[in-house]
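Below is a slice of the complex: some chains, not all, each in place.
Chain naming follows the written order as A and B, and within any one chain the residues start at number 1.
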Amino acid sequence: MEKQTALFPGSFDPITKGHQSIVERALPMFDKIIVAVGCNTAKHSVFSLDKRIEWIKQTFAKYDKVEVVTFDSLTVDFCRQVGAKYILRGLRNSSDFQYERNIARINQELAEEIETVFLMTKPDDAAISSSLVREILSFGRDVSKFIPKEITISAEDFKK
Amino acid sequence: MEKQTALFPGSFDPITKGHQSIVERALPMFDKIIVAVGCNTAKHSVFSLDKRIEWIKQTFAKYDKVEVVTFDSLTVDFCRQVGAKYILRGLRNSSDFQYERNIARINQELAEEIETVFLMTKPDDAAISSSLVREILSFGRDVSKFIPKEITISAEDFKK
């Protein structure tokens, strides 16, 4: 079988335990998973691009198959550029589902050869989102329950 | 990478264009896809097991990677028996999503090493279900728009 590469795109602002779990569970399915951090200048992020990449690299340091990159193009165009035939996405709840279904359909219109593959988020991770992590952090509360064990994030990490 | 086998379980009463599309789009991801027809005696099917298997075999005749079997055990137990590490499922709408999420979670409780992988049904297939096909057929109407081109089903195929 041909070498199988999946792209896991997102803003990872910051990476959560939910993201980590999706990538780790998908690892056996693919030869390579590229975690692609969108760095679209139009979209405001709370954490700096450097921080976000550093945290993702620490999270997946032990996996040779995981690569971390930034991108600033349409997801399917970037997939073609790096030879990824799959887009990997996690589904937490039916809001996610409806959003992701639309994106997947439009992506299929734009690049029919690229398939979006979904895993269900684990129950314990289903309520976690980057925005909730940021909100909890903004009140000075510890977020270690919601982010990968491999990293540390504190309120001081907010962009200056 | 280890040989990758996925199980595509269902009652296929009868197989629809939606089922066909999911299997065909998943083919590049796996070394083998086992289409597994549940033959649980408790569940009433409208078409005979023989018919259902014959239609699936005709649908996927051109693919060496597709195998058709029957099973009468818990899905995860059957996965272990045939060495499938993935369960393949299609998602049509948010009702599907909620149902499938529950099943996927329970399956993970029962067999943590087996992962359920989801593809979104294509827009044109999202309204099709085996039960709608049966209903249309019961009024003597042509169902060829809703089933694989490789097969023919008529009202005469209803079990006697």
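Assume a residue touches a chain if its C-beta (ideal position, glycine included) is under 8 Å from a C-beta of that chain, and two chains touch if they have at least 3 such contacts.
Values in this document were obtained by computation on a predicted structure and should not be read as measured data.
What's in place is 2 chains of the same protein, and the file's complete complex has 6 copies in all.
Keep this in mind: only the chains that are shown with their structure count from here on.
Relative orientation of chain A and chain B, expressed as the C-alpha superposition rotation angle, is 180° to the nearest 5. The geometric centre of chain A is 30 Å away from that of chain B, both derived from CA atoms.
Residue ranges on chain A touching chain B, taken from their complex, read 1-2, 4, 25-26, 28-29, 31, 85-86, 91, 94, 97-98, 100-101, 104-105, 108, 115-120, 122-123.
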